[in-house]
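Here you go, one structure.
Missing here: one protein chain of the complex. Every other protein chain is in place.
So, chain A:
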């Protein structure tokens, strides 16, 4: 499961939906892996405004990954020229873009658990696939 995906997910329980503690989920006993993936500047540019930066920073902290800047980079930080068209040949990806790609798309949790900070429920991740099914008393 990619760090990007984790930024979109919270506890699946209806009872936790309104709690600010149910997002982000807390990784526990995790095995991380870098899965090499082609960099896609257009995708990063489109997805960046949808990322919750504070939650991403917290996630990096918990996983012991390099600390992120306090403020969320903006789309202009992704390319070295004024040209924001990622298909344009003169829009060289910046280090910020490469770092974001590495963190959001290439860093994956292969094994471990995700724990809800509100109800304490644990979701298992096996072979990179998380299981968000709930036992019936939690539905």
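We take it that a residue touches a chain if its C-beta (ideal position, glycine included) is under 8 Å from a C-beta of that chain, and two chains touch if they have at least 3 such contacts; residues count from 1.
Operating definition for what follows: contacts and distances are computed from a predicted model.
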| item | value |
| --- | --- |
| Omitted chain (choose from "Cytochrome c oxidase subunit 2", "DNA-directed RNA polymerase II subunit RPB3", "Ras-related protein Rab-21" or "tRNA (guanine(10)-N(2))-methyltransferase") - UniProt protein name | "tRNA (guanine(10)-N(2))-methyltransferase" |
| Chain not shown, touching residues in chain A | 1-2, 4-5, 8-14, 23, 37-38, 40, 42-43, 45-47, 50, 52, 105, 122-124, 127-137, 139 |
